[in-house]
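Notes follow once the structure below has been shown.
One protein chain is absent from this view; the other protein chains keep their places.
Here is chain A:
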Amino acid sequence: MASELMKNGDGEMSKDERKVYDRQIRLWGFDGQNKLRATKVLLIGMQGLGAEIAKNLILSGVNSITLKDHTEVSILDRCSQFLIPRDSEERNRAKASFSAAQKLNPNVKVIVDTTPIEENVDSFVTSFDLVIATECSPSTYKRLSENCRKSNVKIFIADVYGLFGYFYQDVISTHSLYGEVFPNNAEIDTLTSTKKKPQLYYLTSALLKFQSDSNRKPNPDTSEEDIEELKSIIHPQINDSSSDQENKESDVFEEYYGELFCELSPTTSIIGAMVSQTALNTVMNKPVDNYNVFFYDHIEHEGKFHLL
């Protein structure tokens, strides 16, 4: 392995680095590239979406990236995890991803961390400039969001459900915390809120509630029960926010239900890139700071930011 001295952030950009980063320096300038070279990232969750984010950030030339995952490689990873070689004998996702991740760009320090984030102290996030979390429980997201706000660390929270995906960002302190945008009991919020929210917000809230209740994401093995469960979560919400005919409203997500399982590659690619680029732009002082949530709608194939 290359010595620390050869890695990013230590002194001037070398000629070799400039050659590798040439096409992006021509987009965001030497200044931007130097900011990236000084950025330390914590990436939680190394399933398909995590792999995409790791790839994008490592290619961009950040200073270091800590790949944090305590879970084991699963067959479902094959839907989108391209950093784990099929013949890998490592069971841990982060460990199994390390060598392909490091190979993407030897200038970046790639660090593996297999401790569950839940076991880390609140101040853990302060060692990073940027935290990107995927595949955590809604309560962990809530806690991370609060901790990052306290210590002024930029945080991005992203998940992909089948072909649907979203991310939340906290880059400006006047915006809502994750737990405020997606409260544990989303029904309360829809009752009190006078502002109608985008449709995909309700889908996301339902998926998060499903996760809180079942301690897992919807799964292809139990797809039928899981869809029923989701529908039962969504129906009251839709009714609360717009009291039109129940049947008509309940069909809103009909097309979506069938494609909500696993982290599927086309969408991990889109969400992973969108969250990565937004995070990189934030580091380069060009944050998208008038919005805090992004939804990718795979049925309408539209990707939109919202302020929630």
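Going forward, a contact is a pair of C-beta atoms (placed from the backbone, for glycine too) under 8 Å apart; a residue touches a chain by one contact, two chains touch by 3 or more; residues count from 1.
In this section, contacts and distances are computed from a predicted model.
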"SUMO-activating enzyme subunit", "Cytoplasmic tRNA 2-thiolation protein 2", "DNA primase" or "small monomeric GTPase" - which is the UniProt name of the missing chain: "SUMO-activating enzyme subunit"
Hidden-chain contact residue, picked from the options A:Ala158, A:Ile234, A:Cys262 or A:Val283: A:Cys262
Touching residues on chain A - with respect to the absent chain: 16, 18-24, 26-27, 29-30, 48, 52, 55-56, 59-61, 75-76, 78-86, 100, 103-106, 162-163, 219-221, 223, 258-259, 261-262, 264-270, 272-274, 276-277, 280, 286, 288, 291, 294, 296, 298-307
